[in-house]
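One chain of protein is taken out of this complex; the other chains stay put.
Per-chain numbering from 1; labels A and B assigned in written order.
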Amino acid sequence: MPKLVQAWLDIKVFSAPGVQNMESKGDTTVKTVSLQSSPGRGYKALAYFKRYWTLYLLLLLPMTYFIIFKYIPMHYILIAFKKYSIVQSVWEMPWAANNGFEYFIKAFNNKDFLNALRNTIMLNFLDLLCGFPAPIILALLLNELPFPRYKRVTQTIAYMPHFLSWIIIAGMAKQLLAPTTGLINNALDALGLGRVEFLNDPTYWVITYIFLGIWQSVGWNTIIYLAAIAGINPELYEAAEMDGAGRFRKMWHITLPGIRPTIVTLLILSLGRILGSEFDRPYALGNHMVNNVSNVISIFVYKYGIQGLQFSLATAVGLFQSVVCVIFLFAANALAKKFGERGVW
Amino acid sequence: MRRTISILLVCFMLVGLLAGCGSEPASTSPSPDTSAPAESTSAGSAQDAELVDRKFTKTRSITVEVYDRGNDGGTPPDDNFYTNFIKEGMLRDHNVEVTFVPVGRWTEVEEINNLLAAGDAPDICVTYSYPTIQTYANMGGVLDMGPYLREYKDLLPNLYGLLTERNLFWNEDPETGTVWAIEALLFNNARINTFVREDWLKKLNLPEPTTLEEFENMLRAFKNNAQLLLGSEAKQMIPFSISYDIGWRADHLLAAFVPDSMTDKEAYINGFDDRHILYPGIKEGVRVLNKWYNEGLIWQDFNLYGAGDTTEDNLMKAGYVGSFIHNWDYPYRNGEEGIQANLQKLVGPDAAYIAVAPFKNDAGVYRKFLANPIDRKIFFPSTNDEPLASLLYLDWISKLENRRFLQIGEEGVTHEVMPDGAIKTLAVTGEKIMNSPNNIDYTITINGLDLGDPELNAKSLALNYAGVDARYIERAFELSKKDGRIIPQFNVGEIKAEEGMGPALASKRDNFLVQAVCCPPDQFDAVWDAGMQDYLNSGGQAIIDERTAKFAQFYEK
Partner (left out) sequence: MSMIKSRKTRFGDFIVAFLCFLLILVCLLPMLNVLARSLSSSEALIKNKVWLWPVGLNFEAYKMVLSDSKYTWSLVWTAILTVVGTCLSLFMTTICAYPLTYDNLKGRRLFNTIIIFTMYFNAGTIPMYLLLKDLNMLNKPVVLVVPYCLSVFNMIIMRSFFYNIPDSLRESAELDGAGPVRILVSIYLPMSTPVIATLALFYAVGRWNGFSDALMFVKEKKYYPIQLLLYNIINSMTKIEVATQEGFSPPGLSETLKAATVMFATVPILFVYPWLQKYFITGATLGAIKE
């Protein structure tokens, strides 16, 4: 490193006399000082800032970014409570009826919305149940593979489906799963098992939907877990091997605990998306036979809010989603902390 | 203690932010003058005084929306051979500078939303959906064209000549007289046709069907003779193809079940849905489809595929489909890539689809419902402060020689003149390419080729389809309009119950139509009734009621 930078980085931050030991324990900093100094509140504050001012400097840029690009546009959320007019600014728009809750009431009175709400929760929950463990299992599986080249190849191929847009995947799925001409159904028929309406029947549709979702994302989601596994100290494995631990014991006692923080973080974040609704997947895979399960909140918003030009309604629904998600995030976070894990907050 | 302070700080900060500190975007965007109509009449005359011989003394400038289709090999939509023609012409004839604003064709609504919100919308905007304009108008975002149209009538001979008062005041509110948008002219209102494989009829020695029974028997004949017609691919046989949009794709069949005696009033009250699902008798038509589906006469997988999926087209191109109902010229479009062309490539030179008229209604007439002669809606956002110049623009592109040039281009380059005077369009690449057929994106006041002479128009229409024998087109055109019925327009102003309901109700309609067709025959009534009930309860009934009331108010005195 250039000398100048080196010098700057080497700035000694403690010039206070008599500081002996520094111990950081969680939230508190214990400073053992000699009796020569008498630290007052102002002195402590000064020492604190001298020590940590660079951290605040580092945070300055990201905070500015958030304020400009996230918080300033955020005021538009108020249109959820107002009668929208495209040519007026948010402050000029008149308030909606019922103390501004007109559009929320409208949404909840709409049967389609309640149906969409139910579908969203159901599909997200199933996604979580089946789709959350899958990448973990796959990461563990890949970790067991002793042939490095093979492992690399598998990793690269496993994450390819993530790059296909849902329109493409849906096209392929229809080609494969169509009741009368699909390859899979033809094979099933030849085996005498009869044809299955994978995409036409509501129950099968949900199963297919979840399965395709897992297929598309499992390879991609293992990346984080593999990176986490890479950070586990290999000496632990060697020690376990010497103790005579088998494959599964190593997994249970070393790998899983090693990636536990990652798992918990991602679980909290996933729970915080319980009411989130992606658009592409249900839209591409859905059809008119299964609309009572395939209509999710994002499609409702698209039809009523965007195509129907009811902006306030769309924003109200979005706000509702956000609030519920934050509540779930908060709860999951608190729960994790109870179990001794570090939360997201 | 610390925690409480942090939380308080957060709340304070949020409130502060929400209260709009700092750079408030809204303050910089111009607040539009929503009282424009009142002001304009005085400003109008002021503008008027600056005209000499329909030319402004001082140059004005306007902006015009133009679709950007992102065509491969296309020219920039705001700067090409044709825009230059328009710009030069407008400057020369009216001293108005024209700038084109390209708007993505596929993202049109979102982009116009953005532009309107920012106050940057073009002076002249075009859209296919009137409810959208109504919504914008309710928000105060649209200029009332009524006063200007009436005041400057004498200055706009071409516009009035082409569109006539009918189209110009099509959307006039009967109570307030506001005109939010004018209607372009739909020159060619051929709508839908029934197509059948000509070569299959020949092979099986069948005459062209003229009744429903004959049509059904033909379908069964196709199915039973799949081996003969398709050889090794017999399993792929599809006697009749349809898509999820059943209202459109079975239109002729369904129309035959509507009593001929249905009055215009009935049609109007039940006419919100553009697939006519509320018309009397439609249920029985769909029952026929249900019967066909369960007999295996309809493409069994049709309910899987949504809008824009090319699977069905491919089945037609590959030669597996015996008959279908679609847009009046559907198999003949797109030249090389079209269905007819591919049929001839993949099946044989005599493979072709021919238009037939088999569905008679209860009066023995092959009744078809045709569209009114309206097409796109043209409106002025409220940020338009050059309404006269904009109207003169519309007048200019409605002038026959101008739009003729835009529609057919240069002789020898984009078209050639046949011995009998008919025009044949040539495909061209390079700077004179037309980004849209007959430059429809520029000729916003008309949809359909108009050379000024009805006979020439008919002949040129047939020549417009590359690679397709003219006799197919002529027949398709004739059959599509025969015994057509146009429901007249009843202008009752805004129907409040219709606001924002279009896409949602259309989706429900498609849902229960598809389910009704695909269910077992004994469940048909249950499914249909449940679906219809849901449609009515979700807003359909409210629309019917309001339409009835308004009709009574204006047309039953």
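Here is the rule we go by: a contact is a pair of C-beta atoms (placed from the backbone, for glycine too) under 8 Å apart; a residue touches a chain by one contact, two chains touch by 3 or more.
As the structure is a prediction and not an experimental result, all values here were calculated from the model.
Set against the missing chain, the residues B:309, B:416, B:483 or B:499 yield one that touches it, B:309.
From the set A:210, A:232 or A:256, the residue in touch with the chain omitted from the display is A:232, counting the whole complex. Residues touching the missing chain, restricted to subunit A, are 9-14, 22-24, 26-29, 48, 51-52, 54-56, 58-59, 61-63, 65-66, 68-77, 79, 138, 141-148, 150-165, 167-169, 172, 175, 183, 215, 219, 223-224, 226-228, 230-235, 237-238, 241, 247, 261-262, 265, 269, 272, 311, 314-315, 318-319, 322, 325-326, 329, 342, 344-345 (touch as defined at the top). Within the complete assembly, residues 3, 6, 9-10, 13, 23, 25-26, 28-29, 69-72, 76, 102, 104-107, 110-111, 113-114, 117-118, 120, 128, 188, 248, 307-310, 314, 317-318, 327, 330, 333-338, 342, 345-346, 436-437, 440, 447-448 of subunit B touch the chain that is not shown.
What we mean here is this: only the chains that are shown with their structure count from here on.
Residue ranges on subunit A touching subunit B, taken from their complex, read 67, 71-72, 74-75, 78, 84-92, 111-112, 171, 174, 178-181, 199-200, 286-289, 291, 303-304, 306-310, 313.
Those residues of subunit B whose C-beta lies close enough to touch subunit A in the complex are 17-18, 20, 22-27, 29, 31-32, 34, 109-110, 113, 116-117, 119, 131-132, 135-136, 139-141, 236, 244, 300-301, 303-306, 309, 311, 382-383, 500-504, 507, 510-511, 513-515, 518, 534, 537-538.
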